[in-house]
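Since the structure comes first, as structure tokens, the remarks are kept for the end.
Here the complex is missing a single protein chain, while all its other protein chains stay put.
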Amino acid sequence: MKQIISEWMDGELDTDSARAMLTKAAESPQLRSEWVVYHAVGDGMRGSPDLSPGFLERVCSRLADEPTVLAPRLAAASRPSVTTFAMYAAASLAAVAVVGWLAFAPQPSPNAQIAIQGAAMKAPPKPAAAKPDVTPLKPEDHDFLLAHQAVSPNGNLQGVAPYVRTVSFGSGANGR
Amino acid sequence: MGARRPGAGRRRHRWQGVSLILPCLLAAGGVCAETNADVMTWLLKIQHAAQSVNYTGLLVYQQGQQIQTSRITHAADAGGEHERLEMLDGSPKEFIRNNDEVKCYIPDTKTVIVEKRGAVRTFPGLLTAQVGSLAQFYTMRLGPNDRVAEFPCRLILLEPKDDLRFGHRLCAEAGSGLLLRAQTLSQRGEVIEQIAFTQVNIGAPIARKALKSSYASVGTRWRIENAAAAPADLTRSGWVVNKLPAGFVKVMELSRTLPGQTEAVGHMVLSDGFASISVFIEPPRRTAAPPESRLSTQGAINVYSRQVGGYTVTVLGEAPADSVVTIGNAIEFQKP
Partner (left out) sequence: MGDREVDQQLVERAQRGDKRAFGLLVAKYQHRLARLLSRFIRDPGEIEDVAQEAFIKAYRALPGFRGDSAFYTWLYRIGINAAKNHLVALGRRAPTTTVHDSEDAENFEDADQLRDINTPENLLMSKQVAAVVNGAIGELPEELRTAITLREIEGLSYEDIAEIMNCPIGTVRSRIFRAREAVAEKLRPMLDISKDKRW
């Protein structure tokens, strides 16, 4: 049963099974509490701040005192246009994906995500210093390149392969 | 593409990609969203394969006239990930990675560099999560099927929408998603750098021996240099970055010691979701005279350094020279 809750909350049950599950949950405090805990797992992974214990209970308590809403039944759900769903899919994909990136920035400095001062620009301005002539990489760059590879997203795609770049020009700062 | 809303450019946070995906959709009749999602699925598949598939093969890295051949072996088991990279041309070097620890063996100088990446562990999904942002700065497409190292593979294309970043053409094995070839393209569409398998075996079990360095035992008598990194707050120390090139945001701030050195160096990582640029901030050294500002290039890597308040700031990354120079010139020190 718990596995079905897991699939249900992810939208992976078909319409009728989902509706059946909802009906059961409406009548079972046990199932509802699984819903709460499983959602807390995802919220925790996304780094959400704590709410005080009893927050949910307080809201539901107030809800109980509210006049019950009875809205006219929606017309049989017409299939939304492909465009609408595609738009939603793109929006939610972008949204949660970005949330993921920020939430999962490595064991971090909370300040790592603080906005940069000043506005982002569109095109590079003339450099403050005149651009110097181009030279080949220097020996001391070897260590920087190693350090850069260690945290570069390329590591996720190619494993250690990008380290090949560090060898191409020989020695490092201390004669490496 | 539809016109952007006023003020949209100033937005500096997570949702900024969305309004650009929508006009894209309206303009192109709903094609874009599926393609972006498909590309992202492939990128994640590539990432997952890199981490979880056993493979061994020969890699050729080309940059300009330079060619470098190496052998790579990767295995994933209950103990995690193990990798080995052996340089087959020129001076020998080997990289051995076990989960978060990378060792670099340099026989010429009898040195082993050890780096523990524990503090900066990346997680699945870290790479390409900014789909919204990626789509804002790259046109993402899937290409036709291709063939690399005798395996059919799928092309994934990231075309930059501006001059501030390079393009990328990836070729991933059709079944597992293992990246078989990666090309970095200039603004003019020329290949400036390429890594590709010429030969690869995918999925077979890997012998323990194949993952050990040939220098493992002699290496125990070599000089060991440790490099370490830990999260740091460079902003609070007074280091400010004004006006980043569009799309690049700061994603990490570290304090690290470079191999064999005792003084810490600041390390900021900027990314547009795919390309990354590192900014290193070194305190003044008592020995040498501070270097003039300089710009260096190798393949897709550009390096720019200049002096800021006596510190040496070095910007390095897989981005065009202009981006690297812009960032270098945008770094300021404001005494906190």
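As written, the chain order gives the labels A and B, with residue 1 at the start of each chain.
Simple rule for what comes next: a residue touches a chain if its C-beta (ideal position, glycine included) is under 8 Å from a C-beta of that chain, and two chains touch if they have at least 3 such contacts.
These numbers come from a predicted model, not from an experiment.
Which displayed chains does the hidden chain touch?
The omitted chain makes contact with A, B across the full complex.
Considering the whole complex, which of B:Ala49, B:Ala264 or B:Ile331 touches the chain not shown?
Looking across B:Ala49, B:Ala264 or B:Ile331, the contact with the absent chain belongs to B:Ala49.
For subunit B, which residues lie in contact with the unshown chain of the complex?
Output for subunit B: 5, 7, 10-11, 13, 15, 18-19, 22, 37, 41, 44-45, 48-49, 52, 76, 78, 80, 123-125, 129, 175-177.
At which residues does subunit A meet the chain that is not included here?
2-3, 6-15, 18-19, 22, 25-26, 29-30, 32-53, 55-64, 66, 68-74, 77, 85, 88, 91-93, 95-97, 99-100, 103-104, 110-111, 114-115
Keep in mind that, in the parts below, only the chains that are shown with their structure count from here on.
Spell out the residues on subunit A that touch subunit B in their complex, using ranges where they run on.
Within the complex, subunit A touches subunit B at residues 82-83, 86-87, 89-91, 93-95, 97-102, 104-109, 111-125, 127-129, 131-138, 141, 143-148, 150-165, 167-176.
Considering only the defined contacts, which subunit B positions touch subunit A in the complex?
Touch residues, subunit B against subunit A: 9-10, 12-15, 17-18, 21-22, 25-26, 30, 32-34, 36-37, 40, 43, 46-47, 50-51, 59, 61, 63, 66, 68, 70, 72, 74, 81, 83-85, 87, 90-91, 93, 95, 97, 102, 104, 106, 108-109, 111, 113, 115, 117, 119-123, 125-133, 135, 162-164, 170, 179, 182, 195, 227, 229, 231-233, 235-236, 240-254, 256, 258-260, 267, 269, 271, 273-274, 276, 278, 280, 292-299, 301, 303, 306, 314, 316-318, 321-323, 325-326, 329.
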